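Report on one structure; see the data block that follows.
Only a single protein chain was left out; the remaining protein chains are all shown in position.
Chain lettering (A and B) follows the sequence in which the chains are written, and residue indices restart at 1 in each chain.
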Amino acid sequence: MADQAMKSLGSVLARQGILVAFILFMVSFTLWNPRFIDIDNVFGVIRSSAILGIMALGVTFVVIGGNLDLSVGSMLSFSAIVVLDLHENPAFGPALAIPAMFAMTLCLGAINGFLIGYLRLNSLIVTLGMLSAIHGLTLTYSGGQNMDIANQNETWFDVFGRGEALGIPVPVLIFLLLAAFLGIVLAKTPFGRKVYAVGGNGTAATFSGIPRARVVFMTYLISAFCVATAGLIQASRTMGAQNTVGQGMELEVLAAVILGGASLLGGSGTIFKTVIGVLILGFIQNGLLLAGLEFYVQFVVTWIIIILAVWLDIATKRGKLWSPIA
Amino acid sequence: MQNETLKRLIKNGAIWAFIVIQLVFFEVAGRWWSLSDSAFMDLDNMLLLLKQSAPIGIIAIGMTVVMINGNIDLSVGATYALAGIVMLDSMNWPFMEAMGDAAIPLAWLFALFTGAILGLINGVIVWKTGVDAFIVTLGAMLGYRGLVFMYNGENPTYHLNWTMVDFAEADILGLQTPALVFIAVVLIVWLMMTRTVHGRNAYAIGDNREAAVNAGIRVGPHIVVNFVLIGFLAALSAVAFYSGSGSVNPNDGMLFELWAITAVVLGGTKLAGGRGSIIGTLGGVIAIQLLRKGLGHIGADTETVNLVIGTILIAVLFLDRQLNRKGAEELKV
Partner (left out) sequence: MTDHTPALRLEGIVKTFPGVRALDGVSFSVLPGEVHALMGENGAGKSTLMKVLGGIYQPDAGKIFIEERETEMRGPLEAKANGVMFIHQELSLAEELSVAENIYLGELPRKSFGRVDWATLYSRTDAILEKLKVGFNARTLVGDLSIANQQMVEIARALTVDAKAVIFDEPTASLTDAEKVVLFDVIEGLKAQGVGIIYISHRMEEIFKMTDRISVLRDGEYRGTLNTAETNEDEITQMMIGRSLDISRNVEQVELGPVALRVENLSCGHLFEDATFEVREGEVLGFYGLVGAGRTEIAETLFGLRKPTSGQIYLKGEAVKITSPIDAIAKGISLVPESRKEQGLVLGMNCRDNMTLPQVGDLTAGPFVSDGAEISIYDQYRDRLSIKSPSWKTAVGNLSGGNQQKIVIGKWLSMQPEVLIVDEPTRGIDVGSKSEIHNLLRGLAKQGYAVIVISSEMPEVLHVSDRIVAMYHGRIMREFCATEVTEDSLIQAISGIEGTAA
């Protein structure tokens, strides 16, 4: 009996290990400094994680579908620059700038999706190429200049990044709503099921009459949509942007998704777990700051946590701690 | 059989053909359309090109080895920065300052040692935990960058030593030190991959890991050696570059891993491992640098270089797949 109990505890730990780790982390930090779970502090953390988090939601779809998206960082720069530029363009204004930016960003996602879904090219290299190409596109578009909104007091554009609704910061609201929506899409709709099937075993999915190419294509559109949303918040928050605002974020986003427990082989992961992954990164950073450490200590902590998390996951699956490689 | 050999020739020659086309194009475009008043295929220009491609080039050579072996290393940019910081900062240590110029080689050693250790850490983790190298080095990319910041906060680290600068700018036959280091690395690693047992085993492991294991090749130690090598080369790249510049920013080296991978893939190395060549990567590195310079030469916006390289990378992938298609009998999955 006790054996049975240990076993099931073990399997819960294996499946929900990251959640358990998160709770332990939160509790111990709160005991040490009660300010940690102060509501303002919590909102502050979620708010600063919102942009990364929203991007991670889209990348979760791509990764569960069995692919990678390394282009989200430069796509973020692109969308922020474009929306700011169009905002300043009298022919557009904020009301038209936003849908136009979304359309353009979705086009980039469609290119990714076409090349990877329909042409079956390797997603790592395609999105690496797109990382570079979109960066070039952004620089060409902006002429290498940073973008700023000239009359910051005369626009409602700052609402996405700086506004509050129902006492909740708008970026947090968008992040949570989008997470809920995409979480339901992934967990409850036929499309979500197909994403898991395609990532879990693409051949078996094809043999089951699932349009693999279209499903992969859609995951990249979702990823691009999330990036566009994140770009809007980024631009709105700072009311200006550098060409390189998203540089390097692709790998941080991926780290959050992996930390949440999605396998790079595809077919596993959930939106909820990704949100946990994002929050862990956010709260670690916050906790370390409250402890008086510099923000960059979090990088080192993240490194150790990612490797431990994936290692334990693999080790429980193979039943051995160390790899059998000779 | 003939057909296969021909395909191989086309694949291996493609990057050099591309370089020649670039040379001709930029020369012709510059001269005949009067977009530039100077010649493009100018000796000084080409020598400079080699020097400019050295920092990423040296790293790309290491990346080739790791990728042939069937792994990848995303942490090289951070390793590069950390090695640079160690080198410059160590020159400020009291006992090193007391040594005067004699401290220079010691500083280099410290840097190279740092790089090798960082590579060793990655390699051992990949070997012993069995976690995919992509994830291990993705984590290390963040972790090593964290170490970079912890070293000196967000401030640049500098130390200007004129002897070191002179050394970095010394030249033989017009080739400055970074270019010479790059060429030496290409030669040595090329010899390693084509002539030594370790190099050949690295190919075998990347090509067919099961066959290698069955043949009694110890996969783990080979993986570790290659990670140590790429860490060492990232540090060597830092030594070659920062000896001259004398100042490291904590953000230096970001995206180097992606540029290096781009050069390696352009040079024909297979992502899954087992195929690739050092000379091909040299071609990939030169092609990228040539594009960068060439677009500047004809007065095009240098910013478009990213756009062009990204497009070419995807096009290469597409063509490669078309070459490998099996035709009508293929299963549609």
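What we mean here is this: a residue touches a chain if its C-beta (ideal position, glycine included) is under 8 Å from a C-beta of that chain, and two chains touch if they have at least 3 such contacts.
Everything quoted here is computed from the prediction, not taken from an experiment.
The omitted chain makes contact with just one of the residues A:167, A:209 or A:292: A:209.
Checked against the full complex, the candidates A:196, A:225, A:283 or A:303 give a single residue touching the omitted chain, namely A:196. Of the residues in subunit A, those that touch the hidden partner chain are 184, 188-190, 193-194, 196-197, 200-201, 203-211, 267-268.
The omitted chain makes contact with subunit B at the following residues, 1, 4-5, 8, 195-198, 200-201, 203-204, 207-208, 210-217, 274-275, 327-333.
The criterion applied here is as follows: only the chains that are shown with their structure count from here on.
Subunit A and subunit B have Cα centroids separated by 29 Å.
Listed in rising order, the residues of subunit A touching subunit B in the complex are 70, 115, 119-122, 124-126, 128-137, 139-140, 143-144, 202-203, 206-207, 212, 247-248, 251-252, 254-255, 258, 264, 294, 296-304, 306-307, 310-311, 314-315, 318, 322-326.
Every residue of subunit B that touches subunit A in the complex is listed here, in rising order: 74, 125, 127-132, 134-136, 138-150, 153, 213, 218-220, 223, 254-255, 258, 261-262, 265, 271, 301, 303-314, 317-318, 321, 332-333.
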